[in-house]
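Heads up, the thing below is written out as structure tokens.
Subset of chains shown; positions unchanged.
Going by the order they are written in, the chains are A, B and C; count residues from 1 in each one.
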Amino acid sequence: MFSADLLAGIRSRAAGYDQTNSFFDEDLQGLVAAGYLRALVPVEFGGLGLTLQQTTRAQTLLAAHAPATALAVNMHLVWTGVARSLHDQGDHSLDFVLAEAGRDEIFGFGVSERGNDLMLFGSTTDALPQPGGGYRFTGTKIFTSLSPAWTRLGTHGLDSSDPENPTIVWAFLDRTDTGIGVKDDWNTLGMRASQSQSTLLDGALARPDRVVRQLPVGPNGDPLVAGIFANFEILLAAVYTGIGQRAVELAVAGAKRRTSLKNDGRTHAQDPVARWRVGGLVMAMDGIYPQIDALARAVDEQTWQTGPAWFTQLSGLKYRATQNAKFVVDTAVQVVGGSAYNADSELARLYRDVLAGFFQPSDADSAHGTAAASVLGPIDQGPVDLRSS
Amino acid sequence: MFSADLLAGIRSRAAGYDQTNSFFDEDLQGLVAAGYLRALVPVEFGGLGLTLQQTTRAQTLLAAHAPATALAVNMHLVWTGVARSLHDQGDHSLDFVLAEAGRDEIFGFGVSERGNDLMLFGSTTDALPQPGGGYRFTGTKIFTSLSPAWTRLGTHGLDSSDPENPTIVWAFLDRTDTGIGVKDDWNTLGMRASQSQSTLLDGALARPDRVVRQLPVGPNGDPLVAGIFANFEILLAAVYTGIGQRAVELAVAGAKRRTSLKNDGRTHAQDPVARWRVGGLVMAMDGIYPQIDALARAVDEQTWQTGPAWFTQLSGLKYRATQNAKFVVDTAVQVVGGSAYNADSELARLYRDVLAGFFQPSDADSAHGTAAASVLGPIDQGPVDLRSS
Amino acid sequence: MFSADLLAGIRSRAAGYDQTNSFFDEDLQGLVAAGYLRALVPVEFGGLGLTLQQTTRAQTLLAAHAPATALAVNMHLVWTGVARSLHDQGDHSLDFVLAEAGRDEIFGFGVSERGNDLMLFGSTTDALPQPGGGYRFTGTKIFTSLSPAWTRLGTHGLDSSDPENPTIVWAFLDRTDTGIGVKDDWNTLGMRASQSQSTLLDGALARPDRVVRQLPVGPNGDPLVAGIFANFEILLAAVYTGIGQRAVELAVAGAKRRTSLKNDGRTHAQDPVARWRVGGLVMAMDGIYPQIDALARAVDEQTWQTGPAWFTQLSGLKYRATQNAKFVVDTAVQVVGGSAYNADSELARLYRDVLAGFFQPSDADSAHGTAAASVLGPIDQGPVDLRSS
């Protein structure tokens, strides 16, 4: 998949992108050249035809070399994964995504909005129907990974033209549209190279053949939504797992390097308590891989069934993988000791990068809510008096 | 596999066995009648020919109905699983186990010894070579599950007849041997129905054709050892996962039953914080199943490779599954509230049962040590001065 | 305070009371004889005149010898502590409690009701006003510690005779009243010797001079309520801290006794990882003592101020102390190893006893709610739509 050179180059550039808060241009060129952005595109569309399982492993490996690069590429992979899933189910409404990705178009994921914790099921962006079936979108999307590079943007908005039947509209925009602006406002603690800037939609037009869904507001199991959910959560889990994997490597190297005067100058690799910590890291990582594999394989083999249990498994996987990566990085820092606290240390960067996992969907609250509902049913809709809680 | 009646009966008897500290006789008869003790025995030996993966799922289900019953049966399943693994690898040294299990002999697992944390790789039991190739074993084995019922005992001891080349001898004893005594000394906080009493070996004889291995002292990757390790850890993980599964069911039922005056008499199933806890339980359990599946399938498909990483995955699985079950039970208790604290509540029993997972091999220290060694190598053998640590 | 003989006797009887689920009669006689039930009663009322700080330390010591005994006595100490607090503030409405306790009357705490998570601020017990100012109480109180022994019962109920102004009535009942019944229904996982049975009030009469408060329904800072809150939470923290203290002693003893074949037969006291665990236990306990001291001293010196921060500190202390004790017991069990799992081991009993701390007020939810409200203000009272959470 990736040549050793490509990976080495990607790792060597990560610190620089982070420091200058700049986009991973050179990485992206290398990945495009290697055909990686066509990983999930079927062979008949000019792609590599990899399975989702294979792709998650590649994403883990990539993230272990440059988390922000993997995270940004993830969004393109999500759209191609969704399109492939639908295609495999006999739904060809997103085949154009496969065709275009096969011709090296790059897809951005323009869904997140400030304060919108309904995520896929609500929107603060206006979707105005146009004669002939197109839509014009107006609103601000945040966290649009790949901002400097995407050429197509998958997005959603609320069509409230019929107040009785508001609908969520899903469509794809073309970067060349004049109604699209990009704010240069990405300046985060970590994951800096992803340059996930805000996107300003000011009547941006989606052509009728790029409008792929009109869905009722609120949770639903439409194959598009289910496809986004599955590909998004699984691939995100793979990325954060790569951070954890790399943190273990750095912990092992650190333990072998760090010496102890207390212990006659031996390394911490010989210290039983440091070994205990490292053992804990290894076991923590071992527990995640089969979880990613299992859900990715379910997608590949179409053995999943849309429903509360499936959504719970998906958001749960992302939750566990990001929590795990956070634990692993925090512990690796302790194993390595003071040198990990240098601003230039890779582990210090991972400590900043890994935190992003707290904020990306499904966040902890959303994941717990979905899981609870899967066994307790929905919460009552009547007035709840919580005065004394 | 199990009829609804069988399972219902098993669940209905669990509290009684626990209270009277008595063996799960009736359960065992039912399981034998259902052929369950022949689950892992190939069809050609009169068994059901289930895979290990199928069997782990059955064990989880069984443990969700009666943890101690599942735990005790586990030991017999380990021996038959080991014999089946060897058989599949073309090693027929334990085929007699399959043949006998196919004829409803019941196998006990007589390995644990007080203070022996070397486990499979050392022994305080004496194995005295006999003319013709047999051995006489003298020593005390503890935690011999199925004490009242086993008819064959797989065991190990140290043959130090050649002081230069001490060896660990593995063999099977027949219950009818006069050198075998059983102490009625099982009185534990939980897992009481397993009646895992101490076994006194006083020159108990293993016939030459029942002596299956003579191995060097210390860690090694002999297929017998690897087979025990794999079947033991995976099946144990399945049992404790069944406890967790049941605890979630009880938590869900409890949340739906328990009311809150604060919340106008609504149930805790409507309380956001209780829902958060229940959601956490569901996600915790979801994370374990694919881990068990993955390793069981590796055994079934013979895709594992003996080595530090494989042993780490195995003991890590058991460690994570037991830790997870403990977390789940402790949290379920909080969800259910005060009624869980009744001595008669099923959850109070699970709270006692689940703790046994801390003590069974591989314990936390052993699992961490194995995992650390897999990436850091062994600890130095020279004199270590830990004076000031 | 306690003679060595008294403490030794109390410890020696704890296992027996637990096993037979019987009341700590002989302990109580010894404690009464030692004057301990008059600990918080001022000297002028015939008491020992100890401070609350001194009494918390005594309760910790007592709990380290017999948790259930300390827990049951706690309830009597709460009432005498409340009465003393009020007396010190110049409020003599509960002086009769001090006078009677000085004459060896024993006070029970009859407040808890099934499903009443409003605790002090609501009640499902009916308080019917009587001519002349007395009240008749009808309802069921649960968890009435000291059931076999109390002679006076402090209790509360709801007077809804004026539907516009329902009030919570606080009063003391005499055991000799014919309207009082005790159900022999105490059969819990732990804390068995406390015999905290249910109390059936069937028109039980409180004389006018035993009716001490009529308060509005809902949270308020009346000195009686504040006094109960303070004495209850602080003394409870002291009891669970005693369990933790004892668990550390048992862990230390276990580490010194348990040997390791892996480590050439040395004890676990020489094992760096076991030492790490024990060190963690010591540090965990060290963190709790000053917290109890600080709040008890605030009560003794009347430096507290009723308000959200004070209530938060109180319920927070109880929460932290019980969580800490749970962590300490669970970890101590790991240090000691398999022998802790004997049904007869003291640590196995502590493992059962310590769980009670989850259920006693303030429970985790209540403590978090109080703490949140202290900085975020109350939750809105309008209709909340949580449909999608």
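Going forward, contacts are C-beta pairs under 8 Å (C-beta built on N, C-alpha and C of every residue); 3 or more make two chains touch, one makes a residue touch a chain.
Just so it is clear, the model here is predicted, and its values are computed rather than measured.
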3 chains shown - copies of the sequence in the complete complex: 4
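Here is the rule we use: only the chains that are shown with their structure count from here on.
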Equivalent interface positions on chain A and chain C, same or different at half: same
Most widely separated chain from chain A, with each centre as the mean of CA atoms: C
Chain B and chain C, separation of their C-alpha mean positions in angstrom: 40
Centre distance in Å when chain A and chain C are each reduced to the mean of their C-alpha atoms: 49
Per-residue multi-chain contacts in chain B, two or more chains: 262-263, 271-272, 275, 365, 368, 386, 389
Chain C-touching residues of chain A, taken from the complex the two chains share: 118, 121, 218-219, 271-273, 276, 365, 369, 378-379, 381, 383-389
Parts of chain B lying in touch with chain C, wherever the complex brings them together: 115-118, 122, 124, 143, 187-190, 192, 258-263, 265, 271-275, 326, 330, 333-334, 337-338, 341-345, 348, 351-352, 355-356, 358-359, 363-365, 368, 386, 389
Touching residues on chain A, where the partner in the complex is chain B: 248, 252, 255-256, 262-264, 266, 269-273, 275-276, 278-280, 282-283, 286-287, 289-291, 293-295, 312-313, 316-317, 319-320, 365, 367-377, 379-380, 384-386, 388-389
